[in-house]
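Note that one protein chain of the assembly has been removed; the remaining protein chains are unaltered in position.
And now, chain A:
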(Lines give C-alpha, C1' and ligand atoms only; values in the text may rest on other atoms or scores of the structure.)
Protein backbone atom coordinates (compact mmCIF):
# COMPACT_ATOMS: atom_id res chain seq x y z
CA UNK A 1 0.00 0.00 0.00
CA UNK A 2 2.86 2.33 1.13
CA UNK A 3 2.32 5.72 -0.48
CA UNK A 4 0.44 4.58 -3.58
CA UNK A 5 -2.88 6.30 -4.22
CA UNK A 6 -5.47 3.63 -3.39
CA UNK A 7 -7.76 5.13 -6.03
CA UNK A 8 -5.24 4.12 -8.67
CA UNK A 9 -5.69 0.54 -7.57
CA UNK A 10 -9.46 0.81 -7.58
CA UNK A 11 -9.65 2.26 -11.06
CA UNK A 12 -6.89 0.17 -12.61
CA UNK A 13 -8.13 -1.91 -15.53
CA UNK A 14 -9.00 -5.49 -14.60
CA UNK A 15 -6.00 -7.03 -16.30
CA UNK A 16 -5.33 -10.49 -17.55
CA UNK A 17 -3.68 -11.38 -14.22
CA UNK A 18 -6.90 -10.72 -12.32
CA UNK A 19 -8.86 -12.83 -14.78
CA UNK A 20 -6.39 -15.69 -14.42
CA UNK A 21 -6.74 -15.51 -10.62
CA UNK A 22 -10.51 -15.52 -10.97
CA UNK A 23 -10.49 -18.62 -13.15
CA UNK A 24 -8.01 -20.37 -10.81
CA UNK A 25 -10.21 -19.50 -7.83
CA UNK A 26 -13.40 -20.67 -9.54
CA UNK A 27 -11.98 -24.03 -10.61
CA UNK A 28 -10.10 -24.57 -7.32
CA UNK A 29 -13.35 -23.86 -5.42
CA UNK A 30 -15.22 -26.37 -7.56
CA UNK A 31 -12.54 -29.03 -7.02
CA UNK A 32 -12.27 -28.41 -3.25
CA UNK A 33 -16.05 -28.63 -2.92
CA UNK A 34 -16.02 -31.71 -5.16
CA UNK A 35 -18.42 -30.19 -7.65
CA UNK A 36 -15.80 -31.42 -10.08
CA UNK A 37 -15.03 -35.03 -9.22
CA UNK A 38 -11.65 -36.71 -8.93
CA UNK A 39 -10.59 -37.97 -12.35
CA UNK A 40 -13.21 -35.97 -14.23
CA UNK A 41 -12.06 -34.73 -17.62
CA UNK A 42 -12.40 -30.98 -18.12
CA UNK A 43 -13.90 -29.77 -21.41
CA UNK A 44 -11.44 -28.82 -24.17
CA UNK A 45 -9.51 -25.56 -23.64
CA UNK A 46 -11.54 -23.76 -26.30
CA UNK A 47 -14.85 -24.98 -24.87
CA UNK A 48 -13.93 -24.21 -21.25
CA UNK A 49 -12.59 -20.76 -22.16
CA UNK A 50 -15.88 -20.07 -23.96
CA UNK A 51 -17.98 -21.20 -21.00
CA UNK A 52 -15.99 -19.07 -18.56
CA UNK A 53 -15.98 -16.10 -20.94
CA UNK A 54 -12.17 -15.77 -21.00
CA UNK A 55 -9.54 -16.09 -23.73
CA UNK A 56 -7.77 -19.41 -24.22
CA UNK A 57 -4.51 -17.66 -23.20
CA UNK A 58 -6.06 -16.73 -19.83
CA UNK A 59 -7.44 -20.23 -19.37
CA UNK A 60 -4.10 -21.81 -20.24
CA UNK A 61 -2.33 -19.66 -17.61
CA UNK A 62 -4.93 -20.65 -15.02
CA UNK A 63 -4.47 -24.33 -15.87
CA UNK A 64 -0.70 -23.99 -15.32
CA UNK A 65 -1.32 -22.69 -11.78
CA UNK A 66 -3.85 -25.43 -11.06
CA UNK A 67 -1.39 -28.01 -12.38
CA UNK A 68 1.34 -26.63 -10.11
CA UNK A 69 -1.05 -26.87 -7.16
CA UNK A 70 -1.72 -30.49 -8.04
CA UNK A 71 -5.42 -29.90 -8.71
CA UNK A 72 -5.30 -30.65 -12.42
CA UNK A 73 -3.33 -33.22 -14.36
CA UNK A 74 -2.74 -32.96 -18.07
CA UNK A 75 -2.12 -36.05 -20.17
CA UNK A 76 -0.94 -35.88 -23.75
CA UNK A 77 -1.79 -38.04 -26.75
CA UNK A 78 -4.84 -40.17 -27.39
CA UNK A 79 -7.40 -39.97 -24.60
CA UNK A 80 -5.42 -37.00 -23.31
CA UNK A 81 -6.69 -33.74 -21.87
CA UNK A 82 -6.94 -32.05 -18.48
CA UNK A 83 -8.26 -34.10 -15.57
CA UNK A 84 -9.37 -33.06 -12.09
CA UNK A 85 -7.30 -34.33 -9.18
CA UNK A 86 -8.89 -34.12 -5.75
CA UNK A 87 -5.96 -33.91 -3.33
CA UNK A 88 -5.54 -37.11 -1.31
CA UNK A 89 -4.95 -37.13 2.43
CA UNK A 90 -1.21 -37.66 2.01
CA UNK A 91 -0.95 -34.69 -0.36
CA UNK A 92 -3.01 -32.53 1.98
CA UNK A 93 -0.78 -33.54 4.91
CA UNK A 94 2.26 -32.37 2.98
CA UNK A 95 0.47 -29.11 2.26
CA UNK A 96 -0.22 -28.67 5.98
CA UNK A 97 3.51 -28.70 6.69
CA UNK A 98 3.88 -25.70 4.42
CA UNK A 99 1.36 -23.62 6.35
CA UNK A 100 2.66 -21.40 9.17
CA UNK A 101 1.08 -21.98 12.60
CA UNK A 102 0.20 -18.32 12.80
CA UNK A 103 -1.68 -18.61 9.49
CA UNK A 104 -3.65 -21.59 10.80
CA UNK A 105 -4.66 -19.62 13.88
CA UNK A 106 -5.62 -16.66 11.70
CA UNK A 107 -7.64 -18.89 9.37
CA UNK A 108 -9.42 -20.42 12.38
CA UNK A 109 -10.34 -16.97 13.73
CA UNK A 110 -11.72 -15.89 10.36
CA UNK A 111 -13.60 -19.11 9.70
CA UNK A 112 -15.09 -19.17 13.23
CA UNK A 113 -16.22 -15.55 12.81
CA UNK A 114 -17.97 -16.32 9.51
CA UNK A 115 -19.53 -19.59 10.66
CA UNK A 116 -20.58 -18.11 14.00
CA UNK A 117 -22.20 -15.08 12.39
CA UNK A 118 -23.96 -17.27 9.81
CA UNK A 119 -25.34 -19.61 12.50
CA UNK A 120 -26.53 -16.68 14.63
CA UNK A 121 -28.36 -15.04 11.70
CA UNK A 122 -29.79 -18.38 10.60
CA UNK A 123 -31.25 -18.85 14.09
CA UNK A 124 -32.85 -15.41 13.85
CA UNK A 125 -34.10 -15.67 10.30
CA UNK A 126 -34.53 -19.23 9.04
CA UNK A 127 -38.07 -20.44 8.53
CA UNK A 128 -38.86 -24.02 9.57
CA UNK A 129 -39.26 -25.17 5.94
CA UNK A 130 -35.80 -23.81 5.11
CA UNK A 131 -34.17 -26.18 7.61
CA UNK A 132 -35.19 -29.24 5.56
CA UNK A 133 -31.94 -29.31 3.51
CA UNK A 134 -29.87 -29.10 6.74
CA UNK A 135 -31.80 -31.99 8.30
CA UNK A 136 -31.33 -34.01 5.12
CA UNK A 137 -27.59 -33.38 5.09
CA UNK A 138 -27.24 -34.51 8.73
CA UNK A 139 -29.23 -37.69 8.04
CA UNK A 140 -26.88 -38.38 5.11
CA UNK A 141 -23.85 -37.74 7.37
CA UNK A 142 -25.08 -40.34 9.84
CA UNK A 143 -25.41 -42.90 7.05
CA UNK A 144 -22.27 -41.91 5.11
CA UNK A 145 -19.99 -44.75 4.10
CA UNK A 146 -16.76 -42.98 3.18
CA UNK A 147 -14.55 -40.20 4.52
CA UNK A 148 -14.80 -38.42 1.17
CA UNK A 149 -18.58 -38.39 1.39
CA UNK A 150 -18.46 -37.10 4.98
CA UNK A 151 -16.10 -34.31 3.98
CA UNK A 152 -18.42 -33.26 1.15
CA UNK A 153 -21.50 -33.38 3.42
CA UNK A 154 -19.77 -31.35 6.13
CA UNK A 155 -18.88 -28.65 3.60
CA UNK A 156 -22.42 -28.66 2.28
CA UNK A 157 -23.90 -28.34 5.77
CA UNK A 158 -21.90 -25.20 6.50
CA UNK A 159 -22.90 -23.67 3.15
CA UNK A 160 -26.55 -24.48 3.90
CA UNK A 161 -26.27 -22.76 7.30
CA UNK A 162 -24.76 -19.72 5.58
CA UNK A 163 -27.59 -19.68 3.02
CA UNK A 164 -30.14 -19.93 5.85
CA UNK A 165 -28.64 -16.73 7.28
CA UNK A 166 -30.08 -14.99 4.17
CA UNK A 167 -26.68 -13.45 3.47
CA UNK A 168 -25.25 -13.96 -0.02
CA UNK A 169 -21.95 -12.46 1.17
CA UNK A 170 -21.55 -14.80 4.13
CA UNK A 171 -22.40 -17.71 1.85
CA UNK A 172 -19.77 -16.71 -0.72
CA UNK A 173 -17.24 -16.21 2.09
CA UNK A 174 -18.03 -19.65 3.51
CA UNK A 175 -17.45 -21.24 0.08
CA UNK A 176 -14.14 -19.37 -0.30
CA UNK A 177 -12.89 -20.35 3.17
CA UNK A 178 -13.73 -23.98 2.53
CA UNK A 179 -11.90 -23.83 -0.78
CA UNK A 180 -8.88 -22.23 0.93
CA UNK A 181 -8.21 -24.60 3.81
CA UNK A 182 -11.30 -26.76 4.06
CA UNK A 183 -9.45 -29.89 2.99
CA UNK A 184 -6.85 -29.32 5.73
CA UNK A 185 -9.56 -28.93 8.37
CA UNK A 186 -10.79 -32.38 7.56
CA UNK A 187 -7.39 -33.96 8.04
CA UNK A 188 -7.39 -34.59 11.84
CA UNK A 189 -10.78 -36.28 11.89
CA UNK A 190 -10.50 -38.41 8.78
CA UNK A 191 -10.89 -41.49 10.97
CA UNK A 192 -14.19 -40.35 12.57
CA UNK A 193 -17.40 -42.15 11.58
CA UNK A 194 -20.70 -40.67 10.41
CA UNK A 195 -22.50 -40.31 13.77
CA UNK A 196 -19.40 -38.69 15.33
CA UNK A 197 -19.21 -36.13 12.52
CA UNK A 198 -22.97 -35.53 12.59
CA UNK A 199 -23.00 -34.77 16.34
CA UNK A 200 -21.64 -31.18 16.45
CA UNK A 201 -23.62 -30.34 13.32
CA UNK A 202 -26.81 -31.56 14.95
CA UNK A 203 -26.08 -29.22 17.89
CA UNK A 204 -25.77 -26.30 15.47
CA UNK A 205 -29.01 -27.30 13.73
CA UNK A 206 -30.89 -27.69 17.03
CA UNK A 207 -29.82 -24.23 18.19
CA UNK A 208 -30.86 -22.71 14.84
CA UNK A 209 -34.16 -24.62 14.87
CA UNK A 210 -35.05 -23.37 18.35
CA UNK A 211 -34.21 -19.78 17.39
CA UNK A 212 -31.36 -19.63 19.93
CA UNK A 213 -29.11 -17.08 18.19
CA UNK A 214 -26.43 -16.84 20.90
CA UNK A 215 -26.34 -20.63 21.34
CA UNK A 216 -26.07 -21.21 17.58
CA UNK A 217 -23.15 -18.79 17.35
CA UNK A 218 -21.41 -20.46 20.29
CA UNK A 219 -21.68 -24.04 19.06
CA UNK A 220 -20.72 -23.08 15.50
CA UNK A 221 -17.65 -21.13 16.69
CA UNK A 222 -16.63 -23.91 19.07
CA UNK A 223 -17.01 -26.52 16.32
CA UNK A 224 -14.66 -24.61 14.01
CA UNK A 225 -12.14 -23.70 16.73
CA UNK A 226 -11.96 -27.30 17.93
CA UNK A 227 -11.30 -28.46 14.37
CA UNK A 228 -8.53 -25.86 14.00
CA UNK A 229 -7.09 -26.85 17.38
CA UNK A 230 -6.78 -30.45 16.24
CA UNK A 231 -5.19 -29.20 13.04
CA UNK A 232 -2.63 -27.16 15.01
CA UNK A 233 -1.78 -30.24 17.09
CA UNK A 234 -1.26 -32.22 13.91
CA UNK A 235 0.89 -29.44 12.49
CA UNK A 236 3.00 -29.33 15.66
CA UNK A 237 3.62 -33.06 15.43
CA UNK A 238 4.67 -32.67 11.81
CA UNK A 239 7.57 -30.36 12.62
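Assume a residue touches a chain if its C-beta (ideal position, glycine included) is under 8 Å from a C-beta of that chain, and two chains touch if they have at least 3 such contacts; residues count from 1.
To be clear about the criterion, contacts and distances are computed from a predicted model.
J.: Select, from "3-isopropylmalate dehydratase large subunit", "Sulfur oxidation protein SoxZ", "Bordetella uptake protein" or "Cache domain-containing protein", the UniProt-recorded name of the complex's unshown chain.
T.: UniProt lists the chain that is not shown as "Cache domain-containing protein".
J.: Touch as defined at the start, partner being the missing chain; which of A:18, A:35 or A:238 qualifies?
T.: A:35
J.: Of A:66, A:163 or A:208, which residue touches the hidden chain?
T.: A:163
J.: Using the touch definition from the top, which of A:100, A:127, A:145 or A:236 touches the missing chain?
T.: From the options A:100, A:127, A:145 or A:236, the contact with the absent chain belongs to A:127.
J.: In the full complex, which residues of chain A touch the absent chain?
T.: Given the touch definition above, chain A has residues 33-35, 37, 51, 53, 124-125, 127, 129-130, 132-133, 136, 149, 152, 159, 162-163, 165-168, 171-172, 175 touching the missing chain.
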